[in-house]
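My structure is below; once you've seen it, I'll send some questions.
Every protein chain of the complex appears in place save one, which is left out.
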Amino acid sequence: MKEFGYRRADDVSGAVALLAAEPEARYLGGGTNLVDLMKTGVERPALLVDVRELPLDRVETTPDGGLRIGATVTNSDLAAHPEVRRRYPALTQAVLAGASGQLRNMATVGGNLLQRTRCGYFTDVTRPCNKREPGSGCSAIEGEHHNHAVLGASDHCVAVHPSDMGVALTAFDAVVTYESADGPGELPLSDFYLPVGDTPHRETALPPGALITGVTLPPAPVAARSRYRKVRERASYAFAIGSVAAALDVRDGVVHEARLAFGAVASRPWRARAAERALTGAPADAAAFAAAADAELAAARPLPHNGYKVPLMRNLAVAVLTELAEETAR
Amino acid sequence: MASAPPSTHSAITLTVNGEKHPLTVDHRTTLLDALRERLDLTGTKKGCDQGQCGACTVLIDGRRAVSCLQLAVAADGREITTVEGLADGDRLHPVQQAFLDLDGYQCGYCTPGQICSAVAVIEEHAAGWPSAATDDVRPEAGPPELTPEEIRERMSGNLCRCAAYVSIVEAVARAAGERTGGAADGAEEAAA
Partner (left out) sequence: MTTATTGRTTRKGAVGTAHTRVEGRDKVTGAARYAGDIPFADLAHGWLVLSSVTRGRIRAIETGPVLDMPGVLTVLHHGNAPRVETDYVGMLGAPDPTAAVFQHDRVPHAGWPVALVVAETPEQAREAAEALVVHYDTEPHDTALDGDRPDARPADGHMPAVTEKGDLAAELAASAHVVDVEYRTPEEHHSMMEPHAATAYWDGGRLELVDSNQGTTWVQGELAKMFSLDESAVRVRSEHIGGGFGSKGLRVHQVSAVMAATMLQRPVRVVLARRQMFSLAGYRSPTVQRVRLGADADGRLRALEHRSLNQTSTVYQFVEPSAGVARVMYDAAAHRTANHVVPLDVPSPTWMRAPGEAPGSFALEAALDELAEKCGLDPIDLRLRNEPETGPVSGLPFSSRNLAACFREGARRFGWADRDPRPGVRREGRWLLGTGTAAASFGAGALPSTALVTAEPDGTFTVRIAAADIGTGARTAITLVAADALATTPDRVRVHIGDSDFGPAGIAGGSMGTRSWAWAVGAAAAELRERLALGTGIPPEGITVRSDTTEALASLAQKERHSFGAQFAEVAVDTTTGEIRVRRMLGIFAAGRIVNPLTARNQLVGGMIWGISMALHEEAVRDHTGGLYGADLAGYHVATNADVLRVEADWVDDPDPDDPVGIKGVGEIGIVGAAAAITNAVWHATGVRHRTLPIRPDRVLEAGGHA
């Protein structure tokens, strides 16, 4: 880790100004990903601007019945918040499925969205990686990739986004708000992450130096009946190999509205819109759920060793949607 | 002689176990290293230095955190509790006593982190926080019971390679039971 400066930001505009003045600066939130990346040499900032004490640490209900979540709200506080648990239970479940109690106490909502892939080639500076070092090549395509992307990847990068929280947020149409040198702005989470293409090092559509100030969840009555399920290679404290966030509104045995998002299959939390389209108006049964999952997974392009993710995601989607449908029936 | 420190260092005050420690730290110094190398509080252990094992768990402002990913400079002004600060004089904290009585360890290296984590787990549960093991997280479902399954999930951020997990869960259950004044959960014959 090289030496670096440290400033604790007093307010949002001050933080943004500090970053505008130093291109090699990074915002420091909980540090659970950034400090690790600094230790491994992936990140080598000249200045850290500590934003953890900015007054962005509240979860508030919006007048229209949604939620506004401050960027420095910790993962723990988000998961424990009664309104999150009541209105978006899958979001609480997703956050609680991630990391450990210690890390959730430190990690912030803003930082969670900006965390980097845990691809072992990205975090090993001795290996080629297009995301870390553009043009150096992708080690995973010919190497170890059993937990890499099957959707939306490219010949340049097949890494997956590690967030659990983001999967639920994307299912619920979250909008990211930010502050940049040009003033405030917002990005729907669906537009927040850039396609991989030949620029895997460019991950988000945030303007340079922008600070995430929060996430807004629009009202979504369907989310009150939602679930997150995560499959991993041990029972806890591991990244997903596949996860599903789903919400279902069934009326008279027919799907009135469905939300579905996949985790650990792409460079970003993957909103399964094709599946949602197939579900809407379909009977709430396993056959329709499977058909909807297949509609989404038709675009899957597995590598030699991650083909299992296609049946895994299909089975997971069917299982979670079936559970939700049974809950409705009760 | 006393020139202003370079911008790569800062003068901070670490408040650890109620005691204030003025320090000038290299910004690269983690809270873990500051505790161990500067304050000689070596009870907090370095297992992986990457947030992947939990051995360095301390309480920051009453909440558990991994001190290896916490920069010391960013901990300026926050209240830190380490394993050295849990006992009341010669009287062990109930979690410490339960780990000792029920053999909730083997080599002991993950133990300070396990104990700090367990202290926080009991508080988090008392505050009504759900976990990934909680079947229904909606507030209407009420606070989850601190079953062995809940303890296992909540303690999973603390690896124990000796794999003393069975007795760790017993120890946490016993300490939690003492806190609420109820009967201790879990079998305890092993301590007979």
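In order of appearance the chains are A and B, and numbering begins at 1 in each one.
In the analysis below, a residue touches a chain if its C-beta (ideal position, glycine included) is under 8 Å from a C-beta of that chain, and two chains touch if they have at least 3 such contacts.
A quick note: this is a predicted structure, and the numbers were derived from the prediction, not measured.
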| item | value |
| --- | --- |
| Which displayed chains the unshown chain touches | A, B |
| Which of A:Tyr6, A:Tyr27, A:Tyr88 or A:Tyr121 contacts the chain that the document leaves out | A:Tyr121 |
| Of B:Val16, B:Leu31 or B:Met155, the one touching the omitted chain in the full complex | B:Met155 |
| Sites on chain A contacted by the missing partner chain, in the whole complex | 1-3, 40-41, 118, 120-121, 123-124, 126-127, 139, 142-144, 146, 231, 233-239, 241-242, 305-308, 311-312, 315-316, 319 |
| Chain B residues touching the omitted chain (full complex) | 26, 28-29, 33, 36-37, 40-50, 52-53, 55, 82-84, 86-87, 92, 96-97, 99-101, 103, 105-112, 115, 133, 148, 151-153, 155-156, 158-170, 186-187, 189-192 |
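In this section, only the chains that are shown with their structure count from here on.
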| item | value |
| --- | --- |
| For the chain B and chain A complex, residues of the former touching the latter | 7-8, 10, 26-28, 30, 49-51, 54, 57, 60, 63-66, 69-71, 73-74, 117, 120-121, 124, 127-132, 134, 136-140, 152-154, 156-159 |
| Residue ranges of chain A touching chain B (in the complex, touch as defined) | 1, 3-6, 8, 28, 30-32, 35-36, 38-40, 48, 50, 52, 76, 79-80, 82, 85-86, 89, 92-93, 96-97, 99-103, 105-106, 235-237 |
